[in-house]
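Missing here is one protein chain; the remaining ones are kept as they sit in the complex.
Should a chain be cited, it is by its letter among A, B, C and D, assigned in written order, with residues numbered from 1 in that chain.
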Amino acid sequence: MAEIRLVNIVKKFDEDTVVNNLNLTIEDGSFTVIVGPSGCGKSTTLRMIAGLETPTSGEIWIGDDCVTNLEPGKRNIAMVFQNYALYPTMTVRKNIEFGLVNKKVPKAERESLIQEISDIVGLTDHLDKKPHQLSGGQRQRVALARAMVKKPKVFILDEPLSNLDAKLRGQMRRELIQLHKRLGTTFVYVTHDQVEAMSMGDQIILLDKGVTQQMDSPMNMYHDPNNVFTAEFIGTPPMNILDRVHLNTVLPTLFENVKYVGFKPEHAEIIGETEERRTDHVVLQSEILTTETLGAETIYTVSNVAGMMNVKSFDNRIMESNVVQIAIPYEKLYFFDEQKERIRFSEKDSAVSQQPKPVIVGGV
Amino acid sequence: MAEIRLVNIVKKFDEDTVVNNLNLTIEDGSFTVIVGPSGCGKSTTLRMIAGLETPTSGEIWIGDDCVTNLEPGKRNIAMVFQNYALYPTMTVRKNIEFGLVNKKVPKAERESLIQEISDIVGLTDHLDKKPHQLSGGQRQRVALARAMVKKPKVFILDEPLSNLDAKLRGQMRRELIQLHKRLGTTFVYVTHDQVEAMSMGDQIILLDKGVTQQMDSPMNMYHDPNNVFTAEFIGTPPMNILDRVHLNTVLPTLFENVKYVGFKPEHAEIIGETEERRTDHVVLQSEILTTETLGAETIYTVSNVAGMMNVKSFDNRIMESNVVQIAIPYEKLYFFDEQKERIRFSEKDSAVSQQPKPVIVGGV
Amino acid sequence: NNQEGTGAKNNKASADSGRTEITYWYAYGDKIGENNENLVKMFNDSQDKVLVKAEFQGGYGDLHSKTQAAFAAKNAPEVTLNEIASMGVFARSGMTENLTPFIENDSDVNLEDFNPGLMGNSYVDGNIYGLPYLRSTPILYMNVSMLKEAGLDPAGPKNWKEFEKYLRALTVEGKSVGMSMPVSIWYFEAFVGAGGGDMLAAGDSEVTFNGTAGVEALEFWKHLAEEGILKILSGDEAAAQATQDFANGRSAMMFTSTANLTHNLAIAEENGFELNTAFMPSNKISGVPTGGANLVMTAGLSHEKQQAAWEFIKWMTAKEQTIYASKYTGYLPSRLSAIDSEEMQSLYKKIPQYKVAVDQLQYGKARPMAQAYPEISTILADEITRSLLEPDLSPKEALDKAAKLANPLLQ
Amino acid sequence: MKKNPIWKFVNGIGMLLLICIFAMPFVWMISTSFKTLGETMTFPPKWIPNQLLWENFSKAWNSGPFLKYLMNSTIVSVGILILQFATIIPAAYAFARYRFKGSNFFFGVTMVTLMIPSQLIFLPVFLQMSSWGLLDTLWALILPFASSAFGIFLLRQSFKQVPEELLEAARLDQASEWKIIMKIMVPMAKPVLITFGMFSFIAHWNDYFWPLVMTTTDASRTLPLGITKLREVDGGVAWNILMAGNLILVIPILFIFFFAQRQIIRAFVYTGVK
């Protein structure tokens, strides 16, 4: 069993608290993605799991063993580094073999392992090249192969795709998902790219400033954010968060404790300026600032009384005018309190249920 | 007027023909994006426009001047490089000022220009820092400011965003679009990321191996690709291109000259294994290999008789089984000939109109 | 690379002031340097025909190298010094001027007045090429306090036998040794001379240091060294080390040049012991090499320059200047009249140690002047050192080997 | 990783030992320079002289025209440095950035120079200097070192690492090649230039052989020659005064070194001397 548990982990660099009382459970066999903005402590957390940093306090458990003070080489963990950290002086074969030699695996067995692994990652033809002779994607595969060949209990990957271009990134992402399926080992994957997090993880852990913001499945993360931070982090573009004060004319009867109102860009609809008013929607008269056409969908950046916001639309009709109305159904609104925590109302729409009639705010 | 015309441009490095008889017109004031796979000659083309490379043959016109042999400094072009190429030993102010000093702009005028530009790009507080003290986004802005301050006729940008992380990239993308709007100057923008190309350009030029594949608006590029190359390049994920031979059972009555059939991932629908057959659709029994949940949409990689393909779905229901059927409406199919060129039939769907009944191909 | 005319630079310089300007190069700094500078100044003040510029050029080795290079570049000084063993090289390669005509045509110079013991190296192939200037001879320095302690006569040993006796008496296991002696060809020459031998055969046709006198000398050294009563020092710093041993009372005696007397007196005083000097110990006969340098004139000068240079050389070697230099540096006075002068005599009375060297000069011998002698010296020194360090290598073998290597160089 | 007190102690002792081994001779030098002649000869050696004999310094200083030596040394070292910068910067730039016919040949010539000791070549140079009438002038000390193969080698290496885009950006900014060199290349190579400059300065400041050969009068002699004059005495060496003289020679360099020390590591990290 290779469940990973972090218990009350604190990590300080000098006086800087980088990770603050973190508690995590990463399930055995899961593909867990740690995500968060740059500098939030993702790598530090990962490196503590791997044993490359020692926590200031707290305990790390892998399966039934407390590994807090165990050497990295003894933890049975493999790591893929952001820039792969391949040994530049060794051939691909030597790179993959290196860990095995340390483990005193006999030569014949090493050979067959290398053969097997390099088949899996498609490197068989490149075994005698050195890293600098490989393309970005190939290097990435070497890094993976080097990790895989050790048959570790846990795979740790620190932004392994961030150096690749978009196309290759997409491809490698799919390959990693398949790899995880095939191996069934625990994967801990760090990224600051929420698209990557969403598309890859069974479980996502969202960190900010060394504190867990939410730990959940991708779908819950997306549809049911716990707080403004999560809501603003997940989604392309993310949820629009509006300050309640700007909405007083449109939604005058909100509960007192609601401080922020959010909606997802794809839940807003753009309706012509002259189109009729809708009753169960918040309608905002807006000006389109930019239009990004992504093929199947289009993202509009609009400006209105509540500020700038994004609207995502899946039909590609061309707007005749820059001045439009956007309409968001009440049932698609999210509410947050002063601490930016989500307010969940027991019955759907109860926050705005007392609202008899929507009001359109004029002007742009 | 700053229309840019490339006339029969050929560029060889030694014996390597990198750009082959290229003809382009970049309209004055347009935001033109040159896109294409790595190594296709985008940068080379750009550098010829800027004067950093001399074409082997052909002519380059900017407005009414033939600039083919003019020195780069004299072309009134500003360039933003992939890694910004900021002068690392100079402060932000000096970086911006450098070109002006070379042009012998008087001190007072320089001061006011720097003030003005740094206001626009939001660098006023950082003028006395050196590049290494700035974040990626700030550096990018310095590079822009340095280009803008020269008030050039043409802006040339070579993958200016590829070093930024996803979040920042999205933000800078929008800023660039707005900047273009404000300045009204010609922008020539190079990227290998089609998402960037689609979302930013008025006009997209798709290159491959130094040859123009298609020069069109983003919408046309997406909805009306001229050939397989374009179809496979544009879109996330791009169009699925199937070999006709695998479809013989499903679409036995295609015109002879049709060699490839394509459909867009979002045009396929996933229907349960047991769901009834649809008549005006191609239906393929498939196995789901991976599922990438991106929030609003989900991308499935499926495998079937015609190979691997992507399906994009906007509803987020969870599949009960990995074995499904995918259905693509006939009207959403694209056809290509042996040379991978698009075959456009005068009347919609005529290619399959003779098809009396769809056939479901069995087995996975 | 031939020597028509002299350095253009010097001729030009002489034109304006009315005085003939000449350059004089000397070796060594400190007291010796000051002495040179002072004398030149005095000379310049004493007359208004010739103006001499004195320039320091390092040790003798450096001085020689640079003189040669300058000569090749037609830039040589008009007057310079030759270490006496190098007189031959410079003269025979045509770098220095034969002074005989100048002496013959000049009634002011009385050759008889030069100490004959110092004149040996002035003659090259029968002609005079240089006049003795700062000259020395090795003498024996003794720590009288230690001698007295050991019950020895402070006057010092006369011959090799007594020398050995002194050494043995002065050696105290773990505390001091009779003498520390660098392997120096100069001292070897003294020992060979004492045995009645020569380093080179007449006409420099072959080496003779491997003759009986030479072998005997080296055997004596080796014997003393093996007894542990003579500490042999080798290497470039051997001389400095010997001085240090002597200064610290780790050795009771040492050989060194007369020129070091002032320095050593100061050290003796500071370290609180009495110092005396004596002749080099004799064997069959007495015979000591001399050392130091002769004043020489560069070859190929214009007549005017030659005259100026001659004037300068003559003045520098005159009685008064000889006295001055000797008193200032401790080097030997090269003129008999200087020795007899009141000034010198009163000095000798005050510091009798000075007189020893002068007296010893009666046994003075010329140093060999073959062109290859510097190289032969290195070869010989190497072999002597080897013989002293390796118990099995007999002196005869070592000297024969050196002779075998050296003889070809003489052809 | 773990800070074991015993390890810390051993570490400290080791470092102390290192400092002793490398700095002790200087302490010795300083100590000797204050001793009397007698004290320099005592055994066992004395670390602290009975009294500080400052006059050793004035004796050393007054043993020759030391002010003149000091000036000559400064002029020569600085002059060489300036000329070297003037010649190696353009040459290194050309070798690093241009492809031209014969560039390999010229670079080869440069590298050959690197391996020639001055003891091998001084004679012809001496004759040449003499025929130009430059012998015994400071020019004879400066001109032969007006360029440096090692400098070109180092600088070329570091110029090569400046990304091409930077030059292109400057060209688009209408900068001349000269301006590119001075405003972009040189500032970027600053650590290398400082390091090279320091080594060059030290080498020529300390050089003994070349001035020995090329000068014949005090008017053009440099400090190291002045110092050795203290040693070229026929008789015993006055170590105390000699060391005082050496200290005079060393102090300016020591000063420069502590100013430049940081740059050196940086320089080598940047160029990655390879």
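Quick note on the criterion: a residue touches a chain if its C-beta (ideal position, glycine included) is under 8 Å from a C-beta of that chain, and two chains touch if they have at least 3 such contacts.
FYI, contacts and distances are computed from a predicted model.
The complex includes a chain that is not drawn, and of the options "Dissimilatory sulfite reductase beta subunit", "Sugar ABC transporter permease", "Heme exporter protein D" or "Sporulation protein YlmC with PRC-barrel domain" the UniProt name matching it is "Sugar ABC transporter permease".
Contact with the chain not shown here comes from a single listed residue; of D:63, D:130, D:158 or D:246, that residue is D:246. Looking at A:2, A:60, A:78 or A:157, the residue that reaches the missing chain in the full complex is A:78. Touching the missing chain, out of D:56, D:72, D:130 or D:147, is residue D:147.
Listed for chain C, the residues touching the missing chain in the whole complex are 1-3, 61, 64-65, 68-69, 71-72, 89, 93-95, 183, 233-238, 240-241, 244-245, 248, 250, 371-372, 374-375, 378, 381-383, 385-386, 389.
In the full complex, the hidden chain is touched by chain D at residues 14-15, 18-19, 21-26, 28-29, 41, 43-45, 86-88, 90-91, 93-95, 98, 100, 102-103, 106, 109-117, 119-125, 128, 143-147, 149, 152, 177, 202, 205-209, 224, 227-228, 231, 239, 242-243, 246, 249-250, 253-254, 257-258, 261, 264-269, 272-274.
The missing chain lies against chain A, touching residues 47, 50-52, 71-75, 77-79, 81-83, 85-90, 98-99, 102-103, 130, 132, 146, 150.
Operating definition for what follows: only the chains that are shown with their structure count from here on.
Looking at C-D and B-D side by side, the one with more C-beta contacts is C-D.
Chain A and chain C have centres, each the mean of its CA atoms, that are 92 Å apart. Annotation: 56 Å between the Cα-based centres of chain B and chain D. Against chain B, the residues of chain A that register as touching in their complex are 37-38, 162, 165-167, 170, 173-174, 177-178, 181, 192-195, 198-200, 218-219, 222-223, 234-237, 264, 266, 289-290, 292-296, 299, 301, 312, 314, 316. Chain B makes touch with chain D in their complex at residues 47, 50-52, 71-74, 77-79, 81-83, 85-90, 98-99, 102-103, 146, 150.
Every residue of chain C that touches chain D in the complex is listed here, in rising order: 9, 23, 25, 27-33, 53, 55-59, 62, 65-66, 69-70, 72-75, 77, 240, 243-244, 247-248, 250, 256-257, 259-260, 262-264, 266-267, 270-271.
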